[in-house]
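One chain of protein is taken out of this complex; the other chains stay put.
On to subunit A.
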């Protein structure tokens, strides 16, 4: 086990920012910690890096307790959210910094810097000033700088957070490909589920300093552990329901649920694709309050008479106008009873 956290706890003035977190990362694995701001993600990275002392619990690297090991001796890499490039050094000197700290000679350093800059797509940029870089270029330099000393584990704090959308989508693919090629072990944190799912072998969802769920992106997407995770992933059709057999009694009326669903008082999740629009006289009557074009489909917001709002996904040509009255039926295949 390359990295393990054992009941790691950090308190700021009595409030637990990390609350008994247990987490393991194996070699070559890319793990993404996903959570809203204030959930303790960044503190988790700082604790592993040795920048934030633990109140209790342990951080182990290669099975060795890191208590008392200062940040500069842990051999981990951390890419800061806003990069924190050294302003009075040029690109090459920034990338070479970690190698210099390890006493690598100048010739070898220069060769390594050249290779790394090529790797991140900035060949020949070594003499450029940091102040003149665009956001995406800064991000690449920060990545090269973090990779240079070959850290045992590379940690990324909101790696693509400040970049514009198209760049983010391109870089996330590049990163994934790069880490796969280099076999880098990565622990990243982000609040963006798309980023996490695209980057990670395994996703860890955090809430208020605790781990709410871990699993592959597919597992987490298909079976969110609870209402919080479901809502955080962007599912809004979540409600309490009483499950009996293959039906659930919910605010939206009787819902069909898959065979083998847990019974009793539960939380049910209805994916937007499972909300089927029908003529007004069939199923649950709703008013269309808004429709948003999402590229591949149209998201339609529906307001039933006395039940929570529903989100439906439908094809563009089937989408009703705002203000229209429709009926709604549900598809068991797109309904999940949460444990």
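One rule holds in what follows: contacts are C-beta pairs under 8 Å (C-beta built on N, C-alpha and C of every residue); 3 or more make two chains touch, one makes a residue touch a chain; residues count from 1.
Note that in this section contacts and distances are computed from a predicted model.
Per UniProt, the protein behind the absent chain is "Iron ABC transporter permease"; the candidates were "Energy-coupling factor transport system substrate-specific component", "Cytochrome b", "Xanthine dehydrogenase YagS FAD-binding subunit" or "Iron ABC transporter permease". Within the set A:102, A:254 or A:309, the residue that contacts the chain not displayed is A:102. From the options A:77, A:136, A:159 or A:283, the residue with contact to the chain not on display is A:77. Across A:35, A:57 or A:149, the single residue that touches the chain missing here is A:149. Not every partner is drawn; the one left out touches subunit A at residues 46, 49-51, 70-78, 80, 82, 84, 86-90, 93, 97-98, 101-102, 145-146, 148-149.
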